[in-house]
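One structure coming up, written as structure tokens, with questions to follow.
Every protein chain except one is present and positioned as in the full complex.
Should a chain be cited, it is by its letter among A and B, assigned in written order, with residues numbered from 1 in that chain.
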Amino acid sequence: MRASHMKLLAAWRDDVVREGKRTYTAADGRIHQISLTGTCLNCHSNKDKFCDRCHDYSGAKPACWSCHIIPEEVR
Amino acid sequence: MAPTRREFLKIAGFSAVGLALPFLPSLAFDQAGTPTAGSSSPAVQGPLPALKAKRWAMTVEPRKCRPDCTDCIAACHLEHNVPDFRNPKDDIHWISLEKVEHVFPAETHPRLPESITKLPVPVLCNHCENPPCVRVCPTQATFKRADGIVMMDYHRCIGCRFCMAACPYGSRSMNWRDPRPFVRKINPAFPTRTKGVVEKCNFCEERLARGILPACVIACKDKALAFGDQEDPRSDVRLILDKCLSLRRRPELGTGPRVYYIL
Partner (left out) sequence: MLEKALRGSRGYGIWVAFLLLLVAVGFFFYLRQLDYGLGITGMSRDVSWGLYIAQFTFLVGIAASAVMLVLPYYLHDFKAFGKITILGEFLAVSAVTMCITFVFVDLGRPDRAVNLLLYPSPRSVLFWDVIVLSGYLLLNIVTGWTVLESDKKGVPPPAWVKPLIVLSIPWAVSIHTVTAFIYSGLPGRGFWLTAIMAPRFLASAFASGPALLILLCLILRRFGRFDAGDKAIQTLAKIVTYALATSIFFVLAELFTVFYSQIPGHMHHLTYLFAGLNGHHTIARWMAVSAATAVAALVLLIIPRARKNESLLALACVGVFLSLWIEKGLGLVVTGFVPSPMETITDYTPTGPETAITIGVWALGLMLITLLYKIFVSVRNEE
């Protein structure tokens, strides 16, 4: 996942925006709403630990957060 | 015989290309690449099923608007994190109120009564049947969905503003600056945009997917805005369209607007 999560996010991005397909059915049958802020960050709510730790270390600067809202910052 | 310098460079060049070839596909993360209008969405597992239509449309009855009301604008801009730059140069709006002579210049004449000429007319993206903006977009960042909604893919837009030149209605706005600091109250349920991309009304497609009507329609206390499937004879818009004379903006251009005005 660490290596390929951008592939997943990019595919989901096009699913939602271009195809209007907003749900993802996982292998175990659970259905997720595809939403970076609403779903991913809902559980993985500690962006620092979940996202930034690796990104800061590797020097990756994902552009997601210039548009997608980080829940803690708005509360 | 040892290769000449020229031969060596040729071989090295071909080898480099050959080595790089397997990696090229992974450079473009975007696997999707099917820039066609979206297929109909499966039922959303939320509290309400998604609203679906063959052809979304809106009717606008400016006569019903109470004076000095801007509820539709406030609701839309709040819902979608539309920034307020407070200057006309950088201004971004998805919906706004204009005078009849500006919205219907061809139909305006000096003998129109004041009851008409003073009407505030809400204008927004017309989600055209034959949208010139979609035709000109060089990356298909703006595209038409099967249900008629003209969408913006903010991930793909390069900010060339060809769509703004192509739109006959002035419906589109460019983010000339970073909008985040100018969003009065951020709605966490919807992203903002970055500087450098063009944005416009999206017929609240994200709300339709959750089974609710567009923000402007719900916000209007005077019920001046109706929204529905123009192919469904029992929809709100058809109830109005089947009874009244409706106008569209600049119909002679062949764009096929889906926002109908009842004056």
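In the analysis below, a contact is a pair of C-beta atoms (placed from the backbone, for glycine too) under 8 Å apart; a residue touches a chain by one contact, two chains touch by 3 or more.
Bear in mind the structure is a predicted one, so any value in this text is a computation, not a measurement.
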| item | value |
| --- | --- |
| Neighbouring shown chains of the undisplayed chain, as defined at the top | B |
| Selected residue (touches chain absent from view) among B:K54, B:K195 or B:K223 | B:K195 |
| Contact with the hidden chain (one of B:K89, B:R111 or B:K185) | B:K89 |
| Given B:E101, B:E129 or B:D232, the one touching the chain that is not displayed | B:E101 |
| Interface with the unshown chain - residue positions in subunit B | 28, 30, 33, 35, 88-92, 98, 101-103, 105-106, 132, 135-141, 156-162, 164-170, 173-178, 194-198, 250, 253-255 |
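Methods note: only the chains that are shown with their structure count from here on.
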| item | value |
| --- | --- |
| Approximate Å spacing (C-alpha centroids) for the pair subunit A, subunit B | 24 |
| In the complex, subunit A residues that touch subunit B | 6-7, 10-11, 13-15, 17-23, 31, 33, 37-38, 63, 66-69, 71, 74 |
| Residues of subunit B defined as touching subunit A within the complex | 29-32, 34-35, 38-42, 44-46, 143, 145, 151, 153-155, 180, 186, 188-194, 205, 209 |
